[in-house]
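Structure first, then comments.
Only a single protein chain was left out; the remaining protein chains are all shown in position.
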Amino acid sequence: MTAITEKQNTARNKPRTPWLNTVAGETAIQAGVFVVLLLAWEIATRSGVISPFMLPAPEDVVRRMADDLASGVALADLGRTLWRAVLGFVISAVIGIPLGILMGRFALIKWFFDPLISVGFPMPKIAFLPIFILWFDVFDTSKIIMVVISAIFPIVLAANAGTEQCDKWPVWSARSLGASKAETLWEIIFPLALPQIMTGLQIALPVALITTIVTEMMMGGPGLGGAMMTAGRFADTQGVFAGIVEITIMGLVLMKGFEALRRRLLRWQPQVRE
Amino acid sequence: MNTILRYSPLLLLLLAWEAITRFGLVSRQVLPDLATIGGAWLQLIAGGELAWHLAMSMARAFGGLALAILIGVPAGLIMAVSKPFRLALNPLVQMIYPIPKSALVPLMMIWLGLGSSSKVVLIFIGCLLPVIVSAYNGAKSVNPFLLWSAASLGASRRESLVEVLLPAAMPSVLTGIRTALGFAFILMVTSEFVIAKDGIGYLIAFLGDGGVYPSMFAAIFTVAAIGFFVDRAYSMLSGRLLRWTVT
Partner (left out) sequence: MRDASRSAISIENVQHSYVLRGGKEIIALQNISLDIQAEEFHALLGPSGCGKSTLLYLIGGFIPLQEGSIRTRSGEVTGPGLERGIVFQNFALFPWMTVKQNILYGLRKANFPRKEAEDRAREFIQLVHLTGFEDAFPSQLSGGMQQRAAIARTLAVDPEILLMDEPFGALDAQTRRIMQEELRAIQQRTKKTVVFVTHDVQEAVLLADRITIMSPRPGRISHLIEVGLERQSVEDMLAQPEFTAKSEHIWRLVKDMAESAMRGPA
């Protein structure tokens, strides 16, 4: 019943300001709160209530980002970080999706990998980084391997769950229409499990990005994480804030892009169209 | 018996490891054999270092997590029932949500220095968001008829918040806390690794820098194992708390 949602009304009155109850109205208020926060921040730093050393004014952070972008410093770091995160993510997907599907169809593969996944998943895998540094030195290889180790777990779990939970009717239909076992794996089971796989990938994407930054912070060198650590060591608060904003924007762009990809790939799914 | 069969692939991996080191396929410098790591582990325990650094780390991780739960659960529940509260807090949540919390390590360093407080605050911020969001979503999806039932049986608004909304949102809250628990461990290791004077992350980095690899392996496997067992214990606890869900 639609009536249930309406419990905010004051007694004996229809809502006095109906626009407030609309999505647009609520968004407007929240945007207002956001602007007020930013203004308070700007004023607090400009007036000297908070030292700019602790908290740089928003305007200064934006200017710093513009300068870094113009000089190309930020772009080089961003590119390096993006490359590592995306490559690590793609490798995780390329290994993780088939592994998860095969685990769902073959008992032997499940038997071997299931304990590794269930033990490895809850571990703080970042602790293994020194081992990879020991084996592969501090350059791209160890960072990307660390990203893969972190991001692959949610992908394998999602692909496995999606495969095990998919209906048997479409598989049987395909078999009776003459598809071989191997063909159903790719032609039927993979698309059926795709919604869950995409969810797993959506969890893994920020994990890949975060792990990239953490490895960069731990090892230093080129990349956003390393640049932020350097800024932090020199107490360059503007640089730190610029880094935080850049990473956040990069993450948001990646996530939104991936959501769009999901909608495109899963057009056939009824609940996607809202 | 069943457990042994289930976890036998792990044993196989250990056997492979042992074989690789035994037959000298790779340098022991790069991959110490299991006996050496075990010996180093015993030494770390006997010297008391491992216990000390672990205690520091656990205090930070669980301190930050506890703060996040104490503040995040009520905040999420109240956001679900009070519109002004939600409209005021949501922009803040939306602003912090997409920031990778690990990126705040250098900022915490500038603001709070190299000691424990910077780690606890970092872990608190990292854990707060999943807790708030799960409490809010849990409370939002509570069947309104449950609240109505409580009201018709005489519960006040505040009573029904604690007696109905909180338990009804509990499955979602517990899932959120589990995510936060994972974050707490990752942020703890990361922040101690990058910059600290003590804690298990610091110990690992210190041993690695000094080239004491068997001890480094031992410390790494200790924190990984603790992460695993804490998660298991938490799952069992929340399973008990949620006995009522499905049988």
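First chain written, first letter: the chains are A and B, and each begins at residue 1.
Methods note: a residue touches a chain if its C-beta (ideal position, glycine included) is under 8 Å from a C-beta of that chain, and two chains touch if they have at least 3 such contacts.
The shown structure was predicted, so the numbers you read here are calculated from the model rather than taken from an experiment.
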item	value
Among B:W148, B:F221 or B:Y234, the residue in touch with the chain that has been omitted	B:W148
Positions on chain B contacted by the hidden chain, ascending	143, 145-146, 148-155, 159, 163-164, 167-168, 170, 243-247
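Simple rule for what comes next: only the chains that are shown with their structure count from here on.
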item	value
Chain A and chain B, separation of their C-alpha mean positions in angstrom	18
Partner chain B, residues of chain A touching it in the complex	4, 7-8, 26, 29-31, 33-34, 37, 54, 111-116, 119, 122-131, 133-135, 206, 209-210, 213-214, 217-218, 225, 228-229, 231-233, 235, 237, 240-241, 243-244, 247-248, 251-252, 255
In the complex, chain B residues that touch chain A	6-10, 13, 30, 83, 87-88, 90-92, 94-95, 98-107, 109-111, 144, 182, 185-186, 188-190, 193-194, 200-201, 204-205, 208, 213, 216-217, 220, 223-225, 227-228, 230-232
